[in-house]
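Report on the following structure.
One protein chain omitted, others in place.
Just so it is clear, A, B and C label the chains in written order, and each chain counts residues from 1 on its own.
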């Protein structure tokens, strides 16, 4: 599938381009939405023999990409497996639309699980952040990684690191942002007595848990639920949310604008 | 159904009482839960001919009530109907376990709908808050109201009013508290780009939207959703959440402790 | 919003038409899907001053319609209110995209509720089916009804009646079809011990509960649920499902093909 997407304040420009593209490619799906005076658009075209012509790639409006070329993904994990396994399972079933090229962890715990999937596992301790990030960046470069997924990594990345992969790092936070930012969200949620747990996948920016939200889902807390129930109930939600966010990123569905995402 | 409920730091006290009650009444359901060193308990007993004996009513541990005696409910509304209609429908189907004795509103809009259900409608304008509350309290007293439901009433009640009906006033807020307190929660949610809408039913206390949370539910925002979609999607959720909270209140399932509710 | 939709085995025909239409109208959304060698397509265009030109209306491929012209709807009810009220509420909030022009019932029970919404209520007893259908058809013709919604009407319509409103009559069945066809689906579901209840909105055809399925939703049966719980739990689901099906019908999203619907 070929995707053409972009944003512009002028709707007629989109229509003119669409008309041109229809001469050589069949439209499968198209949507546009207006937000604060800007029109965001995304179209899916069937691939033809000629694939994306040079002239399209130089399009002044929006950009073209070919979804059949899988993006290269690195998973960052710590000791919890649920989020990483959900992604590895999807990848193993050939449903991810991306290639998991490595798992990087500051603990050895998940090595046997990850290697069971045939994915290289890099153990990089984080006692010294500067050194560990240097080593991480080296691995990412060598493997030509395009998307980094923090699958309950539980470590902050430096500004410099984040700056190198702008809008390419996705994190999962175990609360319904903007509620319960930062540490111990389960405990905070339990203390406040909220009746929903949930998780938020977002792009990583410099501020903690302040990146643009990609995906959120919630689960109902049962009557009489304890703090432990909040956690048990939330783990599968975290896995689902992170996986759904990654799918949308890989399908080029997400626009970032004015501190939020718009998904088409 | 007879309900016995209470809280105590000493679990064995509960067991001793339970044993006594089992001599004359059949237990249908029982649960206890510990929170911060206190044990909350709630038991349901089948009614017998003797109903609740005097000796039970004077129980030092917890309290007894008879759910077959319906509590008397007043709905406060403004111009939006969805929450009020959900409660009136449930009541009409004889599923509420409570009696809707009046609807009070600062607008005439909903009169024909409410009167269609055969419920008295009181139009009390709120231009002068002191006068309108005086009139409202008069109606509530005359009709022996025990539970007040703010079904998208959109007006603040005075401290004095709230103080007279402590833990008897339930409000619906159209966001997932603690996120988006106060005015315009749809707009705030849309601006932040959250991917879930939702609603929160809570007891009314003096602070705005800070009362103890009784019930919350969420709904998924679709890709490309506009601000209007947030509202359209949220209305049925608000109705469901408020109704569910009212049910739990009427079934004596809710304990208030340390700034939150515990539901059994 | 203008909608252009149709089906064809030749994808390139769609693209050629699309290109033509883009000359005068802005595309808002488009999707196509292939099912058994046929391509179904649906496009939404922004309205322009010229609205739908004559030349479009004579399009050989598919058909054009203008969603801003509301379709005229009749509700058929018996004694249960939940489905009818959900539709009346949506209509009152101006969210339905259609006009409820009458409610027809074989009982007087719902008259006050319906008249509370300002909608004419026709009491047509069904002791004699031939006579009652004659009277019903007369009302439908006089009011130029285009869509008939059986909102828990609980009566069979004759072949002749159904034949006059092919693909224009929507029914709600209180089970997840194809399971539990016909009478007493709650009881059958409870006996079988299924752990989900649910409802199905479908077009009415001559066979009972065999029409093409438009929408289905399910609800989880709680542990220890009784037969009564199945019903209580299902009523709001029925209302939601019927409303969702009606929305899709009014938005011209539904294609009927080979015994099923395809929704775009």
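The criterion applied here is as follows: contacts are C-beta pairs under 8 Å (C-beta built on N, C-alpha and C of every residue); 3 or more make two chains touch, one makes a residue touch a chain.
Everything numeric in this text was worked out from a predicted model, so none of it was measured.
A.B. asks: Please pick, from B:22, B:129 or B:208, the residue that touches the omitted chain in the full complex.
C.D. replies: B:22
A.B. asks: Which one touches the absent chain: A:17, A:81 or A:105?
C.D. replies: A:81
A.B. asks: Of the residues C:90, C:133, C:215 or C:252, which one touches the chain left out of the display?
C.D. replies: Residue touching the chain left out of view: C:215.
A.B. asks: Considering the entire assembly, which residues of chain C contact the chain that has been omitted?
C.D. replies: Here the touching residues of chain C are 31, 33, 176-180, 191-196, 198, 212-218, 220, 223-224, 226, 248, 253, 259-264.
A.B. asks: List the residues of chain A that touch the chain left out of this view.
C.D. replies: Touch with the absent chain occurs at residues 81-82, 85, 89, 92-93, 95, 112-118, 232, 235-236, 240.
A.B. asks: By the contact criterion defined above, which parts of chain B meet the unshown chain? Give residue numbers in ascending order.
C.D. replies: Touch with the absent chain occurs at residues 11-12, 14-15, 18-19, 22-23, 26-32, 46.
The working rule: only the chains that are shown with their structure count from here on.
A.B. asks: At the interface of chain A with chain C, does the proportion of residue numbers present on both copies reach over half, so same, or stay under half, so different?
C.D. replies: Here the answer is same, because the shared fraction of interface numbers exceeds one half.
A.B. asks: Could you state the distance in Å from the CA-based centre of chain A to that of chain B?
C.D. replies: Once rounded, the distance between the two centres reads 39 Å.
A.B. asks: Measure off the straight-line distance from the CA centroid of chain A to the CA centroid of chain C, and report it in whole Å.
C.D. replies: 37
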